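Of the protein chains in this complex, one is absent; all others appear in place.
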Amino acid sequence: MEIHVDKDACVGCGLCVKDCPMHVYELQDNVSVAVRPNNCMGCLSCHEICPAQALEHRGIYAARRHYIDINVCEMLRKVV
Amino acid sequence: MKIAIEELAGCSGCTIAVLDLHEMLLDVVAEAEIVYSPVIMDVKEPPEGIDIAFVTGAVRNEENHERLEMIRKRSKTLVALGTCACYGGVSGLSMLNSSEDLFSCVYREVETAKPDGVIPTDVPPFLYRAFAVGDLVKVDYYVTGCPPKEAFLKKIIPAMIAGDTLELSHKSVCSECDRIMGQVDNWTLKRRHEGVPDREHCLLGQGYLCLGSVTFGRCAASCPKNNIPCHGCNGPSLDILREPCRDIYGMMVRRISDLTDKPQKEVEKELYDVAHTMYAFTIGSLIMEDKENSKIRDLVKERSR
Partner (left out) sequence: MSAGYIDELHEAFHSDLVYRSEEIPLECSPKPKEMEQTLHGVMKLNGLVIRSLEEIAGRGANAVTYRAGKKFGHEVAKYFQKREDVEGALHELSDLLRGQYSFEVWKPEDKETFIIEENGETFIYLVFHDCIVRQTLRRNGLDQGGPLCQTLFGYVVGAIEEITGRKAKLEIVHTGPNACLKKLVLK
């Protein structure tokens, strides 16, 4: 399990530290660092709460999201 | 190559943003001829065979609808330029009042109204609501911004004309902002004119209503970098656009509540004038209205009768 935090994007708000149920993140020097990446179970609550979309996960399973409308999917692909 | 810039119900700022390419405009017109643009040229009708048509402004009256259909038929690629075309934008705010109230205010109640108080009838009638361009015709690309920023258009327009693809960041304004959060204590909501913001720390953490976390980026966070809280002029960030259960108002309340450890109900009590503070640029877009938790449907009913 690899978790990558984009240091330029991260604002050091600590919302991911508070939200993660497995305490994967810690704030160090006003940037979030994934200190226990192998404890991550891939829920992506951190992705949802991060205001700057600074997180990247590798090695997780992408759950199906078939509840999104086709016209929204199309619009998302076309936003330049 | 022929390009056109159509103006629907907009302020023409997006057409001027294309002119903001400055000297690069000469390179652009060397490759592509602008064949129709009501704001900057005298040509009255769009010709056939347009390669790329940029449409700016929302659809508010019947004329806008007809022009949109016409230019969609006569062009190969349609680009919705600007937040009004993508999401309804500022033109969508007209949905907060009924048409009767709008006309009576504009033609009777302002100081500069003509004394006879006649509401003109020889102009194209309003549609019953505002529409974003993407809700009525098939759009090929969406370029957001109010107006789209010069640095961004300098990358996009030459690439579109040459047919290149670009890899640009799809993150929110917070990712481009250089502030850090710092300590958040005794949080209360402040109006923009109250106090002077500290340049280093996050504006939301200081109590100002900065919508940077829920807004699409690409503006290099110019407003927060100049001590002004973000107003969301680039439209919603992609994670909010995508999820039917996520909405601008809901995510702001949630983030503020998580940041300050206050319960969500208390945060909601401090917020005011949600239509103009949170949804200023997205009323009029069917996608944003259809979200399950969206407050837009209630706001539009509340203000108009």
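Think of it as A and B in the order they're written, each chain with its own count starting at 1.
Please note the rule applied: contacts are C-beta pairs under 8 Å (C-beta built on N, C-alpha and C of every residue); 3 or more make two chains touch, one makes a residue touch a chain.
Quantities reported herein were computed from a predicted structural model and do not represent experimental measurements.
**Student:** Thinking of the complex as a whole, which visible chains are touched by the chain that is not shown?
**Tutor:** A, B
**Student:** Using the touch definition up top, pick the residue from B:110, B:196 or B:245 that touches the left-out chain.
**Tutor:** B:245
**Student:** Can you list where chain B touches the absent chain?
**Tutor:** 243-245, 291-293
**Student:** List the chain A residues touching the unshown chain?
**Tutor:** 21-22, 36, 38-39, 41-45, 47-48, 60-67, 69-70
Here is the rule we use: only the chains that are shown with their structure count from here on.
**Student:** Calculate how many whole Å lie between the centre of chain A and the centre of chain B, each centre taken as the average of the chain's C-alpha atoms.
**Tutor:** Measuring from centre to centre gives 26 Å for this pair.
**Student:** Hey, which residues of chain B end up touching chain A in the complex?
**Tutor:** Interface residues on chain B, with respect to chain A: 86, 134, 139-144, 156, 166, 168, 170-172, 174-177, 179-182, 202, 205, 212-214, 216, 237-239, 241-244, 246, 254-255, 258-259, 287, 290.
**Student:** Touching chain B in the complex: which residues of chain A?
**Tutor:** Those in contact with chain B are residues 6, 8-9, 11-15, 18-19, 30, 47-49, 51-54, 67-69, 71-72, 75-76, 78-80.
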